[in-house]
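Data first, discussion second: the structure below is written as structure tokens.
Only one protein chain is missing from this complex, and each of the others stays in its spot.
Note that the chains take the letters A, B, C and D in the order they are written out, and that residue 1 is the start of every chain.
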Amino acid sequence: MSNHYIEVKNLKKYFQTPGGNLHAVDGVNFTIDKGKTIGIVGESGCGKSTTGRLMTMLLEPTEGEIFFDGKDITKLTPKEMVEYRKKIQIIFQDPFSSLNPRKTVFHSIAEPLEIHKVYATKAEKENRVYELMELVGLSDRFVNSYPHELDGGRRQRIGIARALALSPEFIVCDEPVSALDVSIQAQILNLLKKLQLQFGYTYMFITHDLSVVKHFSEEIMVMYLGQMVEKAPVKELFANPRHPYTQALLSAIPVPNLKKKKERILLQGEITSPINPRQECRFAARCSFATEQCRKEVPDITDLGGGHSVRCLRIHEI
Amino acid sequence: SQGTASQGNASNGNAAGPKSDISVVLTKIGNNLDPAEANSLDTSTIMYHVYDTFIKFDNDFNIIPGVAKEWSQPDNTTIEFTIGEGYKFHNGDPMTIEDVVFSVERLAKVPKKAAFMSMIKSVEASGNKVTVKLTEPNSGAIRNFGDVFIVSKKYLQEAGEKYANAPIGTGPYTVTEYVPGSKVVLKAWADYPFDKTKIETITFKAIEEASAKYIAVETGDADFAGIGARDKSRAQNNEKLAYFEGPSTFTGFVAMNTTKEPFDNVNIRRAMAYAYNNEGISAITPGKTIIDSMVPKMFSTYHSSPNLPKYDLQKAKELLEKEGFHAGNPLRFTAWTYQGNDPELEAFQAELKTISVEMDIQNLEFGVFLEKMANKEYQLLVGGWSDTTGNTLSSLESYWSGSFGQMNITFYTNPKVEELYAKVKAATSEAEMKEAAKEIQDIAAQDVPMIPTATKMSYYAMNKNLENVQIHTSGLVSFRNASIK
Amino acid sequence: MGRYILKRLAQMIPIVIGVSIIVFLLLSLSPGDPAKMILGLNAKEQELQMMREQLGLNDPIPVQYFNYMKKVAVGDFGTSYSTKQSVIEMIGVRLPPTLILAFGSLFTILIVAIPLGIALAVKQNSPFDNIMRVVSLFFAAMPGFWSGILMIILFSVHLGWLPANGFDTPSAMIMPIICSSIAGWAVNSRITRASMLDVIRQDYIRTARAKGLKESIVIRKHALKNALLPTITSVGMAVGGCFGGSVIMEMLFGINGMGKMMIDALRQKDIPTIMAGVIITSVIIAVANLLTDLAYSFVDPRIRSMYARRKQRKEVAGHGAN
Amino acid sequence: MQKKLLEIKDLTIKFHTDDGVVEAVNKVSLTVHEGETLGIVGETGAGKTTTALGIMGLVDCPPGRIEGGKIMLDDRDILQLDEDEFRKLRGKEISMIFQDPMTALNPVFTVVDQIAEVIANHQQLGEKEAEQKAIEMLELVRIPAERAYEYPHQFSGGMKQRVVIAIALACNPRLLIADEPTTALDVTIQAQVLELMKDLKTRSKTSMILITHDLGVVSEICDQVAIMYAGEIVESGSLEDIFENPLHPYTNGLFGSIPDIDKEVEFLSPIEGLVPDPSDLPKGCKFHPRCKYAQHLCSVEEPVFQEYSPGHYAKCFVYEGKLPAKEVKKYE
Partner (left out) sequence: MAQIDLTLAPTGKKKSKKRSLWADAWLRLRKNKSAVAGMIMLATILIVIYSSPLYLDYDNDVIKPDLTQTLQFPAKGKLLGTDELGRDVLARILWGGRISIGIGVLAMMLSSIIGCTLGAISGYYGGKTDGIIMRSLDVFMAIPSLLLMITLVSIMKPTITNLIIALAIGSVPSVSRMVRAQVLYIKGQEFVEAIRAQGASDFRIIVMHILPNAISPLISQFVMEIAGLILAISGLSFIGLGVQPPDPEWGAMLSSGREHIRDVWHVTAFPGIALVLTVVALTLVGDGLRDALDPRMKR
């Protein structure tokens, strides 16, 4: 038992598929301190969202423990779970599909208040809804609007207001801006940041956009095919990426800056199937440094100190 | 009435024209070709081409020779038949006297013939004579032999259950194809020992819809069909078709269960009879003529009783009021039918409504209908039957306790009627029979367990070139002598 | 694929058992005494009792069912109560017309509705489209027996082109088939039209156009195959309907088919016939569903590869290794 | 300066929908020279795809209609061509890569079929030869020949996009329009595809229009850039012009919205407000409701698209001299 606010130990989620066990999340460990943000990046399908869902207990983990404020939430009874739900919230990637198309803005935001019967009177509830709308910068003339009548930015604000309704402590942001326009994206990122400063939220920020995550978080975990491949404080990771995948990822970001053009590391080949993966380094198929050994054993995590750890066999050679 | 729809000269026996094929539409084709099981006119029509019967009837129900060339009743419990010579079965076996006796005796095992068999004590043969001993005097018994088809003992015993689908007889036609419920193809039997038939194949097929039957003839798909009254004028005016109409033995009725409320009360039954607008209702279906007795008009024993209530709503109302039924306490009951939409019953229903009688109509599956009827479960039902043997007795059976659930579906019983019925049965002379039958009809008209409603004309349309088709009053049709011009 | 078909065929067994249980139960609950139906109203109670014993009707319903199914399992569907014929023989005679009627109308639906639907989609909102929409609505709304009667009057009586009755010659089959498929033409051409319009909006159609292909090729080659799935579904689902609906066509046109047999059997409480009829019909419907699914996989490779899933996975794994 | 390949003048495309008229493309003028890559940048609904479809002659009609302007390919106005002539241009002279590789391929045909089709369509080749050539194209986009007979669903997103590229390039078009070719792809896969496109471009000297909302991608491969906002080009110029010296407040705002990977800021400086409703565009300058520097003039009068320095155009009153220049600041 440590004194971290959130501690995840050996988290695993396998999905049963017709083709076999799909290792969506395969033994992930990390910790988050109160009021801090961890960024999770990685290729599509590497298990980011699954990790997020596990954190909010929308999925039952196959294995592993999630300690929240010292309590293992994977072992809660359904009753306790309802209480826990108030403290942990999630904001989804696609603000349109994450809102009930047949509920007005008001009802979408009021929904959690109604579920938990937080307010005794209607008036209190209404006040709270208007308060939340104000907070996320939604004009109150939208109370009776439907999601399809609003644009992406406003929709995402509803999603945020809803997540804030029960005064949570920990919010999983599952790609909250990737469906938005660049100009709106910045508005939302600013809002989230402001809220964190104001209320001290702890965030888990999932994205595939490294520049966003760099802007947003203190620590970054890079995932590949369900496993953590590298984890480090933001500056350390960008300054000193050690895993070949992280290196490729960083170099692949197109930078809107003419002066700072850098050499690309191009990955060859396709992502391997996460179904019944073999006993090997999962990145080996695309790694230009891979050796025979990489194709035979699963690399362990090497702690490089300073919160920097890497999963690579040849970490000391490259 | 002359029952032969003959056009031009009847052809001379031997001057056979070209052999030809015809197709005949019937309403239903039975599921079984065993003549003992045959219980519809349509099946019997087919059977008469394949088999021969003891005796036959002319259009006035006088007995004429069949396999039996002569018959006599030496006393009132004995019938003697003299069987003709030269009959052969389709498998080539000659018809023997044992076959004839067997044909009667086997009916003992057929539940549907139980009533008939209960009249017979023994059947014996000697030479070409068959002697039937009756259990009791029965004036009508001999007529039942018009329904007894001669089968081959040997073949039937060999065939067992299969017989129902591949029968053989002594008639001029053999069954070459049989699809139960749909189609029977008969072929002229080459070795038929008597006058050769002129029609080579007769295909009987089933069409239920009256209009479709006519269309089949009209379009030339079929050469002969009994048609609905609505197509009568069309058939008459169609130059390509010959048309024929004649009376039938069909007897329609409203039956009331005398063992069940409210019809165990004779006044209510009479009220129903008064309320039945026979004139009006019969007019709904063209070709219907009202009747006033359960005995068909062409039978010698027919009697029109003055006791039978005639349509008079006022009287009906009075009777009902007498029994305590009025607008404040309407009489309610359920009527059963199995015919789908029955406009006549609907008309009756509406008529009753005007004198505050609430009659529900329920349409039942035929099987359910029959069962409920036999179980005395019903209150009132409508139906009708036809007679093929001209047997007064079976018409009168509707009032006889010996026939509960069979002909007597109202379970009506009256000691006087029982007595009279016995008299008719034992009658040795026509006059005696007529007298007793008249009395029964008078009593029945008074007690009205059944309201006789209407009979209907039969209409036929056929290919103009088809000649010498014999259409019997009973509805049986014979192509034995028919030919194509 | 073969394994898949076998698996699907195996899945039919519980369905058939379910169907037989339900129908058996319904029949046992329904009024009417088969013994009486067989022996007639004149039968004596003693004879009825003997007949019931002989038919096993005195056993508890589950035992009756079990005994019945035991026979069915070895292919013995029994003898009809009313015709005394072997039920299999009866069905052998009646199934072909019903199958011809059902599949004939399915076939005509396909060959009429698909081209029509395509034409309507291509000419969307044209007068042709609008008129056909109204016309097809009328056809879809007409009860089968009504259009049947009208057709008989027109084609048999007035024009004398087609026989009004029977089902033994090709010309006699025309009207019943058209009659039972006419609503299907209407419905399925609408479905094809809708799915065609849907497909035409897809990106890959734009890709095809961007290749500079002729519009007719874009429609015939690229759009059609994709647009077929909903029509196939609907036509596949119609198989059951065809069997049920054919009762009316059989009665109207005097066809000696399964539908009429079943109705007659129901009237006579001819349990062996009803049971066998229902079981065989349900098997045919299940097979038709299977065929529908196979037709899917013929049209759509994505579905095809789902059937061959295991093999596919191995290949993917193989790719991952090199 | 090279020869002009494509010149668009005052192209106007409107959609007549139930909810009113959408002015998707409003008096857009663009020029693409031979061998050059033009990037069109803009947010959702800016009219980028519609412009491209206009060039392809594939605007959905109805509800879309080209209501004005010229599209000159060499010296021909292709809007004047009849459908059959236009059809012959498509896939051969101009081809297009669509936004979403997942849906751009027909799921029921093998990939090689889909490539061979365009080859057979434009070149007098037999089936076998077209197929042979298609396989070559596949190899060119680095898809092994043995996978040619597979169906699109068996391919990953990146591979599908490469197939789409192969289709577009199969007949060596002179102009390639790539509509957000990498948006649906992962970063590492995106890098592969971009690299491939750059490579092909240098090899075949094809002119290209690259549509994107990602300024990073633009900086990677474009020579010229046009910024679109609400159906209009608000700024255009060379890559350097736009990146080093953005003029229009919207362009500036775009740069401010992107977190810079090399900079640390607490808060980003986004463009406030939202994209306007396309069927109900504001009067005057379409950007004025969101513009920090908007004056009264901006809401009544529409600015003119003006050349500020050679080849660098912008649509803002500041550059017409109607508003004081100092107000518009460069992004930090």
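By definition in this document, contacts are C-beta pairs under 8 Å (C-beta built on N, C-alpha and C of every residue); 3 or more make two chains touch, one makes a residue touch a chain.
Because the structure is a prediction, the values reported are computed rather than measured.
Trainee: Out of B:A210, B:I290, B:A426 or B:I443, which touches the unshown chain?
Mentor: Of all options in B:A210, B:I290, B:A426 or B:I443, contact with the hidden chain holds for B:A210.
Trainee: Given that one chain is not shown, which residue among C:G92, C:P143 or C:G160 touches it?
Mentor: Per the contact definition at the top, the residue touching the missing chain is C:P143.
Trainee: Would you mind spotting which of B:Q236, B:N329, B:N363 or B:T428 touches the chain that isn't drawn?
Mentor: B:N363
Trainee: What residues on subunit A make contact with the chain left out of this view?
Mentor: Touching the chain left out of view, subunit A contributes residues 53, 56, 58, 81-82, 85-86, 89-90, 92-94, 97-104, 111-112, 115-116, 126-127, 130-132, 134-135, 140-146, 148-149, 159, 162, 164-167, 169, 199-200.
Trainee: Could I get the residues of subunit B that touch the absent chain, sorted low to high?
Mentor: Counting only subunit B, the missing chain is touched by 209-211, 228, 230-231, 234, 277, 280-281, 283-284, 339-343, 345-347, 349-351, 353-354, 360-365, 368.
Trainee: Spell out the interface residues on subunit C facing the chain that's missing from view.
Mentor: 14-16, 18-19, 22-23, 26-27, 29-31, 133-134, 137-138, 140-146, 149, 153, 157, 237, 240-241, 243-245, 247-248, 251, 262-263, 266, 278, 281-282, 285-286
In the analysis below, only the chains that are shown with their structure count from here on.
Trainee: So the centre of each chain is just the mean of its C-alpha atoms; given that, what is the distance between subunit A and subunit B in Å?
Mentor: 88
Trainee: Using CA atom averages as chain centres, what separation in Å is found between subunit A and subunit C?
Mentor: The mean C-alpha positions of subunit A and subunit C differ by 51 Å.
Trainee: Distance between subunit B and subunit D based on Cα centroids, please, to the nearest Å.
Mentor: Taking the mean C-alpha position of each chain, the two centres sit 90 Å apart.
Trainee: What are the residues of subunit A that contact at least two other chains?
Mentor: In subunit A, the residues touching two or more other chains are 270.
Trainee: Can you list every residue of subunit D that touches 2 or more other chains, as numbers and ranges?
Mentor: Correct list: empty.
Trainee: Sort out for me which residues of subunit C touch subunit B in the complex.
Mentor: 30-33, 36-37, 39-44, 47, 79-80, 82-85, 90, 93, 152, 156-157, 160, 163-166, 251-252, 254, 256, 260-261, 264, 266-269
Trainee: Spell out the part of subunit D that touches subunit C in their complex, as residue ranges.
Mentor: 56, 58, 60, 87-92, 95-96, 98-100, 103-109, 114, 117-118, 121-122, 151, 153-154, 164, 167-168
Trainee: Under the stated contact criterion, what part of subunit D meets subunit A in this complex?
Mentor: Counting only subunit D, the residues touching subunit A are 43-44, 156-159, 186-192, 194-195, 213-220, 239-240, 243-244, 253-262, 265-272, 274-275.
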